[in-house]
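Apart from one protein chain that is not included, each protein chain of the complex appears where it belongs.
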Amino acid sequence: MGHVVIDVMPKTEILDPQGQAIAGALPRLGIDQFADVRQGKRFVLAVDGDVTQEHLAQARAAAEKMLSNPVIEDVVSVRVLEADGR
Amino acid sequence: MGHVVIDVMPKTEILDPQGQAIAGALPRLGIDQFADVRQGKRFVLAVDGDVTQEHLAQARAAAEKMLSNPVIEDVVSVRVLEADGR
Amino acid sequence: MSDDQATMTTVLDTVDVAQTSPDAEQPWQELGLKQDEYKRIREILERRPTSAELAMYSVMWSEHCSYKSSKVHLRRFGDLPQETPRGKQLAGIGENAGVIDIGQGWAVTFKIESHNHPSYIEPYQGAATGVGGIVRDIMAMGARPIAIMDPLRFGRIDHPDTARVLPGIVAGVGGYGNCLGLPNIGGELVFDECYQGNPLVNALCVGSLRHEDLHLANASGVGNKIVLFGAKTGGDGIGGVSVLASETFDADGPTKRPAVQVGDPFAEKVLIECCLDLYHAGVVEGIQDLGGAGLSCATSELASAGDGGMSIELDRVPLRDSSLRAEEILMSESQERMMAVVAPAQLDAFLEITEKWDVEATVLGEVTDGEHLVITWHGETIVDVPPRSVAHDGPVYQRPMERPAYLEELQADSTARLDRPASDEELRAQLLQVLGSPNVCDKSWVTDQYDRYVRGNTAQAMPADAGIVRVDEESGLGVALATDCNGRFAKLDPYAGAQLALAEAYRNVATTGAQPLAVSDCLNFGSPEDPGVMWQFSQSVDGLTDACRELGIPVTGGNVSFYNQTGDTAIHPTPVIAVLGVLDDVSRHASSGWQQTGEPVYLLGEARDELDGSQWSAVVHQHLGGTPPQVDLRAEKGLAEALREAVAGGAISSAHDVSDGGLGVALAESAMAHDIGAVINLPGAAFVDLFSESTGRVVVTVPDGEGSSLEAACVRYDVPFAKIGVTGGDSLVITDRFEVPIADLRETHQATLPLALDGR
C-alpha cells in the first residue's frame, strides 16, 4: 500500500489561535527557543499498490478543492509518503 | 529564520472520524482512487537563525509532552523544514 | 505473552477444540475472573469455555456489567411501588432506562450513568463517550433524546491534575453533546480533595416518546433477523469494561492503559435520526444499544430477554481493523453502534432507511428456537452458551460490610467548636467568601461551553435550580430535571446523605412548580472490597429507598460506579440523584431570579442551627465533621405541593431553593439574576439564618396582591413561612447587619473559575 501526504497550513497573514496558544504554553514546559508556532493539517491518503502520477494528480485536486480553503489556507505540499514518515 | 516541522497522526487503531468523513466525500468530486484517508496535525515551529540540534531536541520534547496525546496519537516525525515545503 | 495466549491468536478455539482439550490453560485471571467464577463457567458449560466464551463471560461478569457487589442491595429499589404519582411505569429497572407516563399519550425516559475512570485516563474522549453511551441507552427505548445534564466532580481547584482533566472533560461533554444537538440543561460542578485522582463524570440523558413507540431490548420471534448497524467495529476499549471499571488506580495513575474509545458524535447524531425513522416506520421488533461489553452484551442480553435462542455469524461484523480476532470483536467497545431485531418481511424497508442515512447495516444472524446463543466464525462454532448464564447469572456477592471505625470520631467533631463571625463586618466578609468559593461560585466557565438552546424547547437551563424542556409543542407539556448530591453530608452519614441528595433534587424540581415523578441514580463509591465502603453503599441504598417510599416516587434506573479511590482512600460516598418532574405547561413555571421590584420576599421552611458539613464550615474553617442536617421528607413533600399549587395559581413570581451555602447565597443568587436587590429582615439569629443548610427551604417572591393565596397554600400543606423582606434597589441589604452592592456580589461570584482555570 502506498500513501500520499498533503500538508495544509494557515496563511501567514491569518491569525492562528491554535498556534498562538501553543506558543504561549510551551515556555511553561521550559521549551523557550521557538519564536512562533503555527498549526496546520496533514492528510494521509492510502492507495492500493504504488502511488502513480494519477494518484498524485487526484490528490492535488482534492487538496485544492476540498482539503484546503483558499481564503485562509495554503496547500504547502502534495507528495508520496516516504519510508521515514515524511 | 529556520523552521522545525512536527507531524502528528491519529494512531492507526484509533477511530479517525475526520478522515472517514473526508473519505466519504471525495468520490463526490470524482476523486475515487483512495482507499483510506487519515487526518493529522502539522506544527511548524520557527527559530531565529538556523535550526540546531538543541532546537530539534526541544521540538521533540514539545511533540511528546504537548503537541500529541500519546493515548490516541503518534508523533510521526520531527525534522528541519526543507526548502520544498516538506 | 504466555503460551496459552499465543495459542489463542493462532489456533481458532472452537467448541469442538474446547471439548477435546479440557485441560488447556486459560487466561481467566488476566481477564479479571476469580477462580470460583471460572469454575462456575466450566460447570455451566460442562466443559472449559472457548476463548471467545471466556471473553464474553469475563466482560459480562465484571463488576461494571454484572453489578455483582451491588445486586443484593439494588433489589431493594424493586420493592418500591412501581408507579409514579401519575400512574404505572411503562418500563422499569432492568430495561436500558425506565419509562414513565407523563400524560397526553406522552412518556419520558431518563437515566444517569458514570464514565469516571475513562475520563481520568483520556479526559476529552472519556467524557465524550460517556455522553454518547447514555444517549444510546435512551434511544434504545424508542425515545428521541431531548436533553442532557452532566454532574461533574474534581479534586482541588488549584491542583495541577484538575487543570489537566477539567478542561478536557468539559470540552468532551460539550463537544459530543453540542454536536449531537442536545441541549445541556444542568448538572453539577463540585471540587473536593477526595476526588483528586478520581474525578467523577456522570451524564444524564432524557428522552421523550409516544406510548406506542416504546421499544424493548428482546430478541423474539424465530427467524427474525439480528441486524448490527452504525459504526464499524474497531479495537476500541477492548477489555475496557473489566479493566477500566474494576481496577483501582494507584497513586501513579492507572495501573493498566487499555485502548481508549474515541467517539464520533456526528455518527451518533445520524444514528439517532436513523433510529427514529426506523421506529416510525414500524420495522423494529427489538433493539439494544452497544455500550460496555459491546457485542457480548448486546447478543446475550437480547437473546436472554427473548423467547428463543440466537445464532450469529461473527465474521460478518464490519471491521475497521481487519486484524481483530473473534474474542476482540466480541469485547470491542467501539462507539455509535446499535443492534436491532427485524422481521424478515421488514428487512428491506429497514435497510432502505439505514441507506438513506448512510448508516452501515449488516445482518449478523437470526433468532432461533432453542435456548442457545451460538456464534460462529467462518462457519465454525466458537460460542455455544445459554445466554442467560452470560447476561444474568453472573456471580452475586454478599460483600462484608462494617460501619467504618472513624465515623464515631468524625461525627463527634461537630462545628460547635468553630469560631462564628464576631461582627457584622465578619458576617459580611464570610458571606462573600462562601459566595466566591469554588463550589458556590458562578459556573459559567463550564456551562457557557454547552448549547442550551438547540431544538428550541428549553424553557429553563443553567443557572436555574432545575432544567426544563418542553416535550409537546402543542400543549406545552414538559419535564423539569435536577441532579444533586452533597458528598460531604454522605461522608458524615451515608443514609442521610442519600436522602439529602434526593431531597435537594426533589426540591429543585419542585421550585419550578413541577410535580416530581421519578428518580434515577448514579451511585459513585470506593472499592466494594472495603467493608466500610460496602456499608456506606448499603446505607445509601437504604436511605434512598426509604425516602422514595415516603415521597411516593420510584427509582426507575441508574448506575453503580465502584472502585473510585486512589490507593486505600475512597472518595466520599457520592450517590448522585436525579429527579424528574412534569409540568403540564412549561410556560407556566417559576424561575429563580427576582424580576420585579417592590415584591414581598418569603422564606418557606425554617432554619435550624445546622452547620455541620456546610459550605461555611468547609470554606471558612476547612472543616468536615458532625452530623448532616436533618431530613424531613414529609415537609419536603408538603413544600412541593404548596409550590406546585402556588405556581399554577400565579401566586409565585420567583422561587429559589436554599442549599449549598445557605440562605445568604440563595438571596445573593436571586439578586444577581436580574440585577434587582432586596431589603431583608432575618427572622432569627443572623449567622444561623444566613449560613445554616437546613433542608426544606425555598425563597419565593410574590406578585402584587398574591400574598394571601401563597400563605393559604402554605397553611394547607403545613409549610412554615415568613415574610422576610421586599425586592428593590441595587444592593442586598440585611437590615441592621450589612449590605452588599449587587455589583460586588457579582464580581466575587464570577471571578473564581476564570482565575483558577485561565489565570485571569
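Just so it is clear, A, B and C label the chains in written order, and each chain counts residues from 1 on its own.
The definition used in the following text is that a residue touches a chain if its C-beta (ideal position, glycine included) is under 8 Å from a C-beta of that chain, and two chains touch if they have at least 3 such contacts.
In this text, contacts and distances are computed from a predicted model.
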Looking at what's absent rather than what's present, what does UniProt name the missing chain, "ABC transporter permease subunit", "phosphoenolpyruvate--glycerone phosphotransferase", "Phosphoribosylformylglycinamidine synthase subunit PurQ" or "Dak phosphatase"?
"Phosphoribosylformylglycinamidine synthase subunit PurQ"
Thinking of the whole complex, not just what is shown, which of C:Y279, C:Y450 or C:F687 touches the missing chain?
C:Y450
Tell me which residue among C:I93, C:V586 or C:L732 touches the hidden chain in the full complex.
C:V586
From B:A21, B:A46, B:A61 or B:L81, residue that would touch the chain that is not displayed:
B:A21
Absent-chain interface residues of chain C come out as 171, 174-175, 178-181, 264-267, 269-270, 357-358, 448-459, 470, 473, 586-587, 758
Residues of chain B touching the missing chain are 17-18, 20-22, 25, 28-29, 39
Note that chain A touches the chain not displayed via residues 13-15, 17-18, 21, 66-67, 69, 71-72
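One rule holds in what follows: only the chains that are shown with their structure count from here on.
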Interchain centroid distance [CA atoms averaged], chain A/chain B, Å:
7
So, in whole Å, the Cα centroid of chain A is separated from that of chain C by 41
Rounded Å distance, chain B centre to chain C centre (Cα mean)
38
Complex contact set, residues of chain B against chain A
1, 4, 7-9, 19, 22, 25-26, 29, 31, 33-48, 54-55, 58-59, 61-62, 65-67, 76-77, 79, 84-86
Looking at the complex, which residues from chain B come into contact with chain C?
10, 12-17, 20-21, 24, 69, 71-72
Of all residues in chain C, those that touch chain B in their complex:
121-122, 125, 231, 234-236, 257, 259-260, 262, 264, 266-267, 320-321, 334-335, 358
